[in-house]
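For this view, one protein chain was removed and the others were kept in their places.
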Amino acid sequence: MTVLRTRGVTVRFGGLVAVENVHFAVEPRQIYAVIGPNGAGKTTLFNAVTGIYAPSEGVVELNGREQVDPLTKLMVLRFVVAFVSIGIGTAIAVNIETLWTATIVDHYTFAQPFPWALAIGEFWSTLWNMPRTDSLIPLVLGGAVGCAAAFVSWWRGRRAPDHIARSGVARTFQNIRLFNELSLVQNVLVGMDHRMRAGFLSALFRLPRFFSERRKFHAEAGQLLEFVGLGSRADNAAGSLPYGLRRRLEIARALAGKPTMILLDEPAAGMNPSEVVDLMALIRRVRDAGTTVVLIEHHMRLVMGVSDRILVLQYGKQIAEGTPAEIRSNPKCVEAYLGSEDHG
Amino acid sequence: MLDLDVFLQQLITGLSNGMIIALIAIGYTMVYGIIELINFAHGDVFMLGAFLALTLVGALGIEAWGPSGQVAGVAVLLVGSALFCGSLNWSLDRCAYRSLRKSSKLSLLVSAIGCSFICMNLGLFWGGVPMEVFAGGNAAAAPKDFPALIPQVNLLGDGFLRITPADLLVWAVTIPLMIGLTIMVKRTRLGRAMRAVAQDPVAASLMGIPVDRVIGATFFIGGALGGFASVVYSLYNNTIGFQMGTRAGMDAFTAAVLGGIGSLPGAVLGGLTIGCVRAMSDQYLELRWTNTIVFCILVLILIFRPNGLLGATRREKV
Partner (left out) sequence: MRWRPGPIFIILALATCIPLLDQILPVELQLSEAVRGVFLYAILALGLNVVTGYAGLLNLGIAAFMAIGAYTFGILTCEIYPFQLGFWSALGLTIPIGALAGFILGAPTLGLRGDYLAIVTLGFGEIVQDVLKNLDVVTKGTQGINPLPAPTFGGHEWTADDEYKWYYLLLALLVVTVIAIRNLERSRLGRAWFSIREDEIASRSMGIRVERIKMIAFATAAAIAAMAGGLSASILSSTGEPSNYDFQISILALCIVIVGGIGSIAGVLVGALVMVGLNSIVLVKATAWMAAHGIGSQGNVLLSPNNWKFLIFGLALVLAVRLKPSGLVPPRIERAPQ
């Protein structure tokens, strides 16, 4: 199954077209590179894939499913529940003084036990018998607002990055975004969070589940740090890492969620040649472990060295797609990337 | 059921109060537009402006200046309060916010809340100044009467509507200020610099714009508008107190958000809307629930249109 497929993805910011009509497909266990001059729209494309920006047009498919959640019956049911509960809540809140008087004040005397059944019956009959303007208008208005709010929150969340990350797409950032005040292990554990199951109560009461899960994931985080070569610094703060190693930590954090696909945004930026060689080896190891890799990179030796296929963007448009050999021999790409070098 | 004259009367009151709210809201919106800070102290700067105006009234004896003299007196108050509030707001930026530009947003907000409390306490002390206008300073915390320098007579004679000189004053002060401000932001060098800093402070400073000075100027202008608003408010409502800043600040901020924070026409639109909603709620619903209704409006806007009626979408760079 194709891991990632875009069909005619376009992203506009106001009048500016950052990405225009891009089609490409990434197969499982490929290393796929996106290249292009600065400002070609590579990062914007990544952001559209991971849900940070919504594509203005076109479709992104992840593992054969559309990136956007369809409106399910369960969701519609949720809107109905929101309408009913918030509507009734509003109607009660607006008339609370009348209702309280009718149910509590009118029936309560210090001497006798309180007639609960009578009071509850009185509550509903008061609500039912009051002027329709007092009960029905708040009910409908409040319900409509609640229903609309539930819809808006669903609409905004249906392409949310968290949702996409949970479906197995992890990423790193061009301008590294680590949690600097947390330790390396903690950073990796954040990436594992959506695989954990122990909830609020097991943390609060330290139930056995909490401990078993903590043991399991701590061990795994340690292994992952070893895998990227940071095992000896596991308890340092992420902010104290040298620049080159931060990218490795970001990769470890992205791998922590056991993604089917990992998007690397300029992983070699600012690295010296020997670090780049190490990085190439790491990327291959990630792929060999079963994860599809999509990367944005300017470092041509790395791109040509590791990629299975390459997509070339220029001014937001796709100008070529193919194997490294095809790209190397494509005159349009050579011109776009190397400028007028060939023409003297 | 719905009497037209009552409705129109409330509309006039609502629009006048709305213009005052809008003037304060512009102070919030300008500062937020440029450094993304909710300047909590702004409402209290406004409150101190009103206290200064009352002090000037007492010290200069403006009440005894006669009808035409009183108009001149109002002009003095406007200029005095505007300069004072502008400088005060500028100094808050200089002392409490400038050094925090690089720290987290949370620290900046906390600092602004701190400033708000300091200003509020200064207002309390100010109310205790032993002057006649402050009732001898005996009950410092109590609300103070502000003399009606602008007579509250009906200009329309015995007509069914009531428009007072105070209404006219509100409009005569606020509308030119808003037009002037819009021209300034659109046309002048300072305005251009302000817009540049709002877009990208780093790039602006690389282009040679003195970012700190531009931000300082923004604070001064925002504060000065608050100063104008304070005098107009006092003359329109005739009572001031050291806690009025919080309430006015809440309304003005709601107005700024409603219109779209960072947008000047938005602040005006928001101010007028909030003013009218308050007036209508006072009349047709219940006075005691007005604040609750305004708050519900704030929450509703934030849910459905977090960028406000006229605001632009802000994108975080990734």
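The first chain written gets the first letter, and so on, giving A and B; residue counts start at 1 in each chain.
What we mean here is this: a residue touches a chain if its C-beta (ideal position, glycine included) is under 8 Å from a C-beta of that chain, and two chains touch if they have at least 3 such contacts.
Quick caveat: nothing in here was measured; it's all calculated off a predicted structure.
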item: Missing chain: touched chains present in the view; value: A, B
item: Which residue of A:31, A:62, A:178 or A:225 touches the chain not shown here; value: A:178
item: Residue, one of B:250, B:280 or B:309, that touches the chain absent here; value: B:250
item: Full-complex contact with the absent chain, from B:13, B:29 or B:111; value: B:111
item: Positions on subunit B contacted by the hidden chain, ascending; value: 36-38, 96, 99-100, 103-107, 109-111, 113-122, 124-125, 127-128, 137-138, 140, 246-247, 250, 253-254, 257, 288-289, 291-292, 295, 298-299, 302-303, 306, 316, 318
item: Residues belonging to subunit A that touch the chain removed from view; value: 50, 52, 96-97, 100-101, 104-105, 107-108, 110, 114, 116, 119, 149, 153, 156-157, 160-162, 165-166, 170-171, 173, 177-183, 186, 189-191, 193-194, 196, 198, 200, 203-206, 210, 214, 235, 237, 253-254, 256-257
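The rule is simple: only the chains that are shown with their structure count from here on.
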item: Gap in Å, rounded to a whole number, between the CA centres of subunit B and subunit A; value: 41
item: Touching residues (chain side subunit A, partner subunit B) in the complex; value: 13, 43, 47, 52, 145, 148-149, 152, 173
item: In the complex, subunit B residues that touch subunit A; value: 300, 303-304, 315, 318
